[in-house]
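Pasting in a structure now, in structure tokens, and then I'll have a few things to ask.
The complex is shown incomplete by one protein chain, all other protein chains being positioned as in the whole.
The first chain written gets the first letter, and so on, giving A, B and C; residue counts start at 1 in each chain.
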Amino acid sequence: MMLYEHAAKEIFSRYSIPVPEGSLTTRADDAGAIAKKLGSVVVKAQVTAGGRGKAGGILTAATPDEAVRDAQRILGMSIKGLPVKKVLVEEYKKPDKEMYLGITIDRKARRPIIMASTEGGVDIEETARSTPEKIFRVHINPLAGLHEYQAREVAYFLGRESSAQIIDVVKKLYRVFTNNDCTLAEINPLAQTGGAIIALDAKMIIDDNALFRQQVEEEEEDTLSGLAKKHGMSYVALEGDIGCIINGAGLAMATLDMIKQYGGEPANFMDVRAGASEEQVKTALRIVSSNKNVKTILINIFGGLTKCDEVARAIIDVSPEIKVPFVVRLAGTNEKEGRAMLERLGITFASSTEEAARKVIELGHTYR
Amino acid sequence: MMLYEHAAKEIFSRYSIPVPEGSLTTRADDAGAIAKKLGSVVVKAQVTAGGRGKAGGILTAATPDEAVRDAQRILGMSIKGLPVKKVLVEEYKKPDKEMYLGITIDRKARRPIIMASTEGGVDIEETARSTPEKIFRVHINPLAGLHEYQAREVAYFLGRESSAQIIDVVKKLYRVFTNNDCTLAEINPLAQTGGAIIALDAKMIIDDNALFRQQVEEEEEDTLSGLAKKHGMSYVALEGDIGCIINGAGLAMATLDMIKQYGGEPANFMDVRAGASEEQVKTALRIVSSNKNVKTILINIFGGLTKCDEVARAIIDVSPEIKVPFVVRLAGTNEKEGRAMLERLGITFASSTEEAARKVIELGHTYR
Amino acid sequence: MGILIDKNTRVLVQGITGREGSFQVKQMQEFGTNVVGGVTPGKGGSEVYGVSVFDSVAGAVDEVKPNASVIFVPPKFAADSIFESIDSEIGLIVCITEGVPEHDMMRVCAYLENSNSRLIGPNCPGLTTPGESKIGIMPNPIHREGNVGLVSRSGTLTYEIIDLLSKSGIGQSTSVGIGGDPLIGTSFEDILQLFEKDPMTHAVVLVGEIGGTAEQDSIEYIKQMDKPVIAYVVGVSAPPGKTMGHAGAIVSMGGGTALEKIHAFEKAGITVGRSPGDIVQKVKTIL
Partner (left out) sequence: MGILIDKNTRVLVQGITGREGSFQVKQMQEFGTNVVGGVTPGKGGSEVYGVSVFDSVAGAVDEVKPNASVIFVPPKFAADSIFESIDSEIGLIVCITEGVPEHDMMRVCAYLENSNSRLIGPNCPGLTTPGESKIGIMPNPIHREGNVGLVSRSGTLTYEIIDLLSKSGIGQSTSVGIGGDPLIGTSFEDILQLFEKDPMTHAVVLVGEIGGTAEQDSIEYIKQMDKPVIAYVVGVSAPPGKTMGHAGAIVSMGGGTALEKIHAFEKAGITVGRSPGDIVQKVKTIL
């Protein structure tokens, strides 16, 4: 889960990482009042998407009036499909030097990695591609934690002038990273302004699997994905017309790949997970069929923990609500019972994933 | 450095380890006022020595008057040579069950060890000798820290009834141990009283080498040992009449052993450390000679970092103050210069530790 | 034969009294697995399908001497259960649990480096050596004894491929699900090394997914292998930036697309199957 900039900066403050003074607001008028207090300000759209600057979501204002105008312009705009509901109005700090400092998980090394660059304020992936020598990397042993000498190496790489302050920020950012179960804790740019070091931006992504032990407010997503997640399933919207319900991520991806291979277009990815219950399958059917583009539905279950008779019951229960035809593939636990139950409904059966993919496409042609 | 019980209990409280309510005082009258508030109380002598109970330093009082009388009795007594200046007056808790819980450093395994016993309130060393099966031991990996399952194992060993509370105490005590650089953090007894778990006593020893990063008040010892420590040296009082000044702990012990082998009795152990300066040697001479039992002095220096000429200068400087005769052994760095400087004083020289030990004993006989 | 487990493997079930744990004990017993004990703190002394339950792994080790353990505890307790088994020097630890925090797994992985244990998973279906033993949750009936080794990041997709192989008369030496998380205990390469040394295994099927570079990381080793490897990578149709069910299955800016992986395999001269059916055909050709 990605935090909003303002939420990440609040956490930074709690760890005494210096950030600009500022306030959050949903109303453009407030931006003026805040600017009156702070002088020159930056008005920043609060959305969890990159590229806000390029999208016009970050504007500077020299006067309170300008701040109001900027806030008006930004509030209500959409950045990468996300509506901007809040702006952060912050004291403007002119950076003498912009650096990059980030901590993430190196999945291959299976440990945290600190990355630092003298080129801040730009996309780190871009720096990595074009001028890799400008990035300093250091791996951390997750049991031993960050060693003082490592913080020092990072700081010396960024420049000796402010090394004591940077060492301090590196150590604090590492604590932010570990204490908050971050998969990313990033300061870009980390600015030097008149001898002081300050985090002009803040990005934190918290491991969804660790939210149970983190005090962060999860915003409920008002989307089909959000609904699926709430029920312990995983839904990703796609462009096509074949609704898909599969248990298991790998099997789901394989099924979608095969639909494409045979010339079809999946309307979604839907993994009901290995242990899907009758209730979950019902919900999944409702979610998938609520997409108006869906013309046919493919249900592909390889029962292990999931029992095929429970899946059949779910289909029997929900099918009266659903206007599009089905192809069902049931294998594994209680396969026979499930098939027997569904045969009465006149549903098309398939005995393998490939057959199911072929049949659902044919079915689409038939009904067109 | 061993903390007083009340100081250790303050730290326990900060980590929310339950301790009895109580107050510290230097005046017997206060004990009455405290008892008025708390009801039945225990009055406990605050000294950093074991065996307070046996020495009469722990008394219970049912009424405020009794508390005053107890406090009067305890204040001013001496326990193992330590004067009692303060008493802790605590709410009396009747234990249904007394257990032992301690964390220390297993030097051989080079990691922390938790020890627990269902036999609390008694000497753990005694339990270890007589009924070792009553002690549960678990080693902690200092990098990974205490695992939840380990805290659970300790708690289950102590009894399942209060396991959730004990798990909690084990985890907190481990944090006390690590965060405070303890070489020992001990609760004896850890009591179960009416369903609650409470630390009736608290013992913490803090690593002297880590005091630079711990917020504990060091009491200055008003002894020759304390004075030596303040000057970066190590002094231990012994029973004999030969004052000893040696650089290096091993050489010092060897010297003392040899004095004994040849029939002498050392008055002290004094290690001026490998890099002793002129000033330190002067201080050492004054400390050693201030002991009235001292009849002769042996100075044994093997110079490495320590320079023999600096040692000689210190001796020349201080010798007019000292009324007893010397044997000096100087070897290593600037040995010749040092010897030459001292020859004028008519001091007895030795060329090895063994010769020095022999000569200082002879010297004692001569001057008797 | 096969790898990692056989008839003599003595399995301990951590989280044995839970709904999933107890169900799977029965399944494993029916398969022929030697389940020697289980652990649920506070439930020591009880029994699940005739299997003794202990309060701790150490307690179980004293009494029933397991040499493998399988973990069914909830995600927040999973790392601790792994640590407990590592400290008891259980040689093979299989963590079925999905949703273990990544920071927990980083600590576990670092701890494993200095241990005598191997961890399979987490978020995996476990492993099966047909005719010998099964640890985990793969459905019992799909397996068949034979010479093909299978290693996969998936669960149900693995079942489908095993099922197709078996129905086509192709048995398996061992099938291993290494798990769909970004941080796992045992890599493709680790398992491939074992298959390479296993006389029972004549060919290996490797099933990968989008996300990370686990598949590419195995290529250098595959090139040195004497035994043929057939690779399959799912997620060609996955859009970038979206997690496809498995926490590790995400195409990020840094790469990790199925096509990248497929091209990397093909460039290295490794056969790539296009579908479960295609894999079966290719395995038939090779054997």
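Please note the rule applied: a contact is a pair of C-beta atoms (placed from the backbone, for glycine too) under 8 Å apart; a residue touches a chain by one contact, two chains touch by 3 or more.
Since this is a predicted model, take the numbers as computed values, not measurements.
S.K.: Where does the absent chain make contact, in terms of the chains shown?
M.R.: Across the whole assembly, the hidden chain touches A, B, C.
S.K.: Can you tell me which of B:Leu143, B:Val324 or B:Ile347 touches the chain that was removed from the display?
M.R.: Reading the full complex, the residue touching the unseen chain is B:Leu143.
S.K.: Based on the whole complex, identify which of A:Glu148, A:Glu279 or A:Glu343 touches the chain you can't see.
M.R.: Of the listed residues, the one touching the omitted chain is A:Glu148.
S.K.: Per the definition of touch given earlier, which of B:Lys54, B:Lys94, B:Arg213 or B:Arg344 contacts the omitted chain?
M.R.: Answer from the full complex: B:Arg213 touches the omitted chain.
S.K.: Residues on chain B that touch the omitted chain in the whole complex?
M.R.: Chain B touches the missing chain through residues 105, 107-108, 110-112, 125, 141-143, 178, 181, 183, 207-210, 212-213, 234, 236, 238, 246-254, 256-261, 266, 269, 271, 273-275, 302-305, 331-333, 352-354.
S.K.: Which chain C residues would touch the chain omitted from the figure, given the whole complex?
M.R.: On the side of chain C, residues 113-114 touch the unshown chain.
S.K.: Using the document's contact rule, name the residues of chain A that touch the chain not shown here.
M.R.: Within chain A, the residues touching the omitted chain are 141, 144, 147-149, 152-153, 156, 160, 163.
As a convention for this text, only the chains that are shown with their structure count from here on.
S.K.: Tell me which has more C-beta contacts between its two chains, A-C or B-C.
M.R.: Result: the pair with more contacts is A-C.
S.K.: For chain A versus chain C, what separation do you get between their C-alpha means, in angstrom?
M.R.: 27
S.K.: Quick check on chain C: which residues sit in contact with 2+ other chains?
M.R.: 107, 111
S.K.: Identify all positions of chain A at which a residue touches two or more other chains, and write them in rising order.
M.R.: 141, 143
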